[in-house]
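One protein chain is absent from this view; the other protein chains keep their places.
Let's turn to chain A:
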Amino acid sequence: MNALAARRRHPAAIALLLMLGLLVTGFAYAAVAPQPAQAETSTAEDVAAGKQLFVANCATCHGVNAEGRATGKGDQVAGPALAGVGAAAVDFQMGTGRMPMRAPAVQAPRATVQFSQDEIDKVAAYVASLAPGPAVPSEEDVDPSKGDPAKGGELFRVNCAMCHNFAGSGGALTRGKYAPALEGVSGKHIYEAMETGPQSMPVFNDGNIAPEEKRDIIAFLKSIEDAPQQGGHALGSLGPVTEGWFAWFFGLGILIATAVWLGQKAA
């Protein structure tokens, strides 16, 4: 101890300490950091076929090597670079018909799916081969029957409802962007959206919402989709705006019609 204390003013001490600090931080981070999900094993042929599909359908915007392209107008991007987005992002974007994008717009809307699942898997394999990224979740990861809808509901209200609405009916964002309605979206795509954060959506990685919790959220969404309409027609599950609209036009309309009818009745 005395020897150490004596050398604490040695010119090399500061460098040594820095080195030590960096090493400890580095190892500690490596130990606790969320593991990037590994792409599913895929054959070299899949990757090659995927690359072919990619060049034919996606390269116009994303570049021949998926390096991304600018439009040349300011810092506008035609398509972002895709290294590291993972198979999950490809599966989500192509599997919901958002990609290939039909027209430039503030946001890619959900649309008819243009490719078979097999083709989508191949493109996903190619993109995943560029750099490691989140993989497509397994059947079990997204099985709503294994999740807890009550817990999922709580997570949904805390993390998702501010944009997607309490019943997943969707909500508006700035400048024409929007959080889409979640009704009819498959569990796999919901999981992938949370994992990859498409468009305006933030990424909810496994450190943020654990895989089981993601499954709970899927279970919640499926449960409200399957639930009977306890109170009758839900009027779009959009809250008091549609209720007020309904009271004014429908409720008042019928009541005035009956008032006019009664007024015309001879006494």
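Just so we're on the same page, a contact is a pair of C-beta atoms (placed from the backbone, for glycine too) under 8 Å apart; a residue touches a chain by one contact, two chains touch by 3 or more; residues count from 1.
We adopt the following convention: contacts and distances are computed from a predicted model.
Comparing "Xylose transport system permease protein XylH", "Thiamine transporter membrane protein", "Cytochrome bc1 complex cytochrome b subunit" or "Solute-binding protein" against the UniProt entry of the hidden chain yields the protein name "Cytochrome bc1 complex cytochrome b subunit". Where chain A meets the missing chain, the touching residues are 106, 149-150, 153-154, 157-158, 161-167, 169-176, 178-179, 220, 223-224, 227, 229-235, 237-248, 250-252, 254-256, 258-260, 262-265, 267.
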